[in-house]
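Got a structure here, written out as structure tokens. Questions coming.
All protein chains of the complex are present and in place, except for one that has been dropped.
Letters A, B and C name the chains as they come in the text, with residue numbers starting at 1 for each one.
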Amino acid sequence: MKVKNELARQVMGEILGTFVLLVFGCAAAAQVKTSRETKGQFLSVNMAFSVGVMSAMYLCRAVSGAHLNPAVSLSFCVLGDLAWIKLLPYSLAQILGAYLASGLVYLIYHDAIMEFSGGILTVFGPNETASIFATYPTDVVSVQTNFLDQVVGTAMLMLCILPLNDKRNAPAPEALLPPIVATVVLGISMSMSANCGAAINPARDLGPRLFTFTAGWGTEVFTCYDYFFWIPLVAPLVGGVLGSIIYLVFIQWHLPELEDESEPESEEIKEQTKEQMEHNSKKDELYLKMSSI
Amino acid sequence: MKVKNELARQVMGEILGTFVLLVFGCAAAAQVKTSRETKGQFLSVNMAFSVGVMSAMYLCRAVSGAHLNPAVSLSFCVLGDLAWIKLLPYSLAQILGAYLASGLVYLIYHDAIMEFSGGILTVFGPNETASIFATYPTDVVSVQTNFLDQVVGTAMLMLCILPLNDKRNAPAPEALLPPIVATVVLGISMSMSANCGAAINPARDLGPRLFTFTAGWGTEVFTCYDYFFWIPLVAPLVGGVLGSIIYLVFIQWHLPELEDESEPESEEIKEQTKEQMEHNSKKDELYLKMSSI
Amino acid sequence: MKVKNELARQVMGEILGTFVLLVFGCAAAAQVKTSRETKGQFLSVNMAFSVGVMSAMYLCRAVSGAHLNPAVSLSFCVLGDLAWIKLLPYSLAQILGAYLASGLVYLIYHDAIMEFSGGILTVFGPNETASIFATYPTDVVSVQTNFLDQVVGTAMLMLCILPLNDKRNAPAPEALLPPIVATVVLGISMSMSANCGAAINPARDLGPRLFTFTAGWGTEVFTCYDYFFWIPLVAPLVGGVLGSIIYLVFIQWHLPELEDESEPESEEIKEQTKEQMEHNSKKDELYLKMSSI
Partner (left out) sequence: MKVKNELARQVMGEILGTFVLLVFGCAAAAQVKTSRETKGQFLSVNMAFSVGVMSAMYLCRAVSGAHLNPAVSLSFCVLGDLAWIKLLPYSLAQILGAYLASGLVYLIYHDAIMEFSGGILTVFGPNETASIFATYPTDVVSVQTNFLDQVVGTAMLMLCILPLNDKRNAPAPEALLPPIVATVVLGISMSMSANCGAAINPARDLGPRLFTFTAGWGTEVFTCYDYFFWIPLVAPLVGGVLGSIIYLVFIQWHLPELEDESEPESEEIKEQTKEQMEHNSKKDELYLKMSSI
């Protein structure tokens, strides 16, 4: 019953991976919000998103590279590690996974959301529940600042995760990339989510926003805060590419070439080098070639 | 003095492992509750359960596979990794371990529980102490939602831990599975415990509930909230199997076959592959064959 | 300038290791207490002790095995992994390290302690500062319960850390033992410190208590709570041995023998086995032989 088409497998991987990421994250947001912070705090939402990143990466990175984020996919296109033709299918898969996850979280927390909101699904006020799903800005921040915030957050993401798997740098262990990438995401959530919620991921924001739109929160989820919704769609794409370029220009170009491993050397050294610098099984090389975050 | 019977050894392993898991978890719940959150918060209970998972797994996974959870054992039966004949002994061992742990936690926190509750062991009210041991729902959530909640929580558990040890996927390091599984459990506790406490484990719930029943909390531990107790017994079994099937259908079936390692290849590549893709000592293969979470 | 005597080196290692452990732990307690929980909470003290365990283990385990705790040293004597003749020097070294650390923390936090306490160094009342250093029980807990609490806490410690380095079990990576042991200690702090502070270590408690005795807190540090001070001295010794025996009886005896590695096998398997099951450099074997927690 194996799906023969590689892109179809990858799309399935991205749907399920982004689904898992958002189930953890949005469910934690629902838990904290509807329990009125008695069963968790802001920090636990950050931590749950981080666990979601880790879990989603272990789940699907052998299949699809576990981008989970159109800004990451776009960056890999720019870096030449993902075919441009796959950018749209990857992005739509990610948005779909996020949409489905929002629906499931809504089912689980339906009763609690109704109790908390008094049955009125709204974007504003002390009983608002829209922020369980998509991100919303604070009142005092200008559109330019929010745009910059999302550019910087996503640039930090790419700048910090690209070295983790760069064999010419001093990379993290291949099999431990998921918890380490998750830690970077935790750091961004703890430091750059005050303005507008640190989406740093168009799918993580649009999928849930579309869900709330269809589930009764109405058009306000798009129109509120002066049509804020476009910022977490566009700015992360800019930021991801920007961060990738900064990594290339300031670090990657200046790293030493990998030694040509086919060069005849003492067997021992060669083996060591391979072990240390690759940490990649053959399978991984095939599957993660373009995208192995 | 070695116990010759394999199943007896496995049962001992599961008893002790689940005992350790519950000592950490219930003791933390007792600490937070009886100190009126001055010596910990909701988050620290989540974290202590997580440390319990890690510790229990290191303790007994070479002996019994460290299921610690009938829903996990059932899932492994369905996946063909545990003999069906062992399902009942495993489950009873897990419940017994959880029961014994509750008794020990009660001994340690007896004085504090008496002080906190004014000596009245009850399931309801501001001085209730039953929730130190078993899980209880909140008032506003319907039975269907609680059932779904436990199905989803346990499905997420299996969906997120199966890839961690799947050699055809991009698995975590064998020797670091315990902290990574523990992190997944932490994530579930932080995001899916608002409705009814995230048991996601029939033994974790029934053992302590039986203990409170025998130790003076009375029949209310079973009758309260409309006989809620059956939900964390049944729903996790459904959820565990469901999550396993989702993993198979969406991910596992589409992963590449492991290369046949007996195939003649260059010695070097072969060695690399083995190292990277197996991360399994021979002993582990023998002992963790069916169940190495 | 190398110290030739092995025991002298080990004593130096234990002094410095326990010193580091206590500097982290007591300084965090001072920070939280004197800042009136504005710069940390109960959890951050638990976490700082945990970081102290990790740091101290990396610092001195190649020298002395990083026991850092007379209860651990005694357990290793019982297990045949430390010569009985070394038990007293190890324990005194640990107490001395803890004493010196308390002194340093007092110097750093002198001004803050004076401000917080109004200059009155006392064991009781809202401005007490003795609990920055040694552990004290809560009012409501009986002496028997406190004794049991310390027995159980230390038994859990040994039960959970012995498998981590047991090659016949499924051990943690040798080079990552420090953070994993530290996580176990964190778990114990979060779940078993409500009654009397989770010393689970006679040196961690006596060293700081002696310091406060000499630094102006007076004899009350010993006489208070009905001479409570003997409990964290004696109970952990009992608990450590008890936990070790439980590990032996319930788990260790039933694990398979390590394959005789001198047995002629295919070179490849042999190598794999060694790598996976030992994770020990030759040096480690020499130095950590008896005690490599």
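In the analysis below, contacts are C-beta pairs under 8 Å (C-beta built on N, C-alpha and C of every residue); 3 or more make two chains touch, one makes a residue touch a chain.
Nothing here was measured: the structure is a model prediction, and the numbers come from that model.
Although it is not drawn, the missing chain touches A, C when the whole complex is taken into account.
Listed residues C:87, C:108 or C:143: the one in touch with the omitted chain is C:108.
From the options A:14, A:111, A:128 or A:149, the residue with contact to the chain not on display is A:149. Contacts to the hidden chain, counted on subunit A, fall at residues 42-43, 46, 138, 140-142, 145, 148-149, 152, 156, 159-160, 163-164, 168-173, 176, 180, 183-184, 186-188, 190-195, 246-247, 249-251, 253-256, 258-259, 268-269, 271-273, 275-277, 279.
Although one chain is hidden here, its contacts on subunit C can still be listed: residues 1-3, 9, 12-13, 15-16, 20, 23-25, 27-28, 30-31, 34-35, 38-41, 43-44, 47-48, 51-52, 54-55, 58-63, 104, 107-112, 114-115, 173-176, 178-179, 267, 270-271, 274-275, 278-284, 286-288.
In this section, only the chains that are shown with their structure count from here on.
Chain-to-chain contact here is organised linearly: an open path runs through the chains from one end to the other. Interface residue usage between subunit A and subunit B, two copies of one sequence, is largely distinct: under half of the residue numbers at the contact are used by both copies. Centre-to-centre separation between subunit A and subunit C, using Cα means, comes to 39 Å. One simple way to say how far apart two chains are is to compare their mean CA positions; for subunit A and subunit B this gives 28 Å.
Touching of two or more other chains is recorded for no residue of subunit C.
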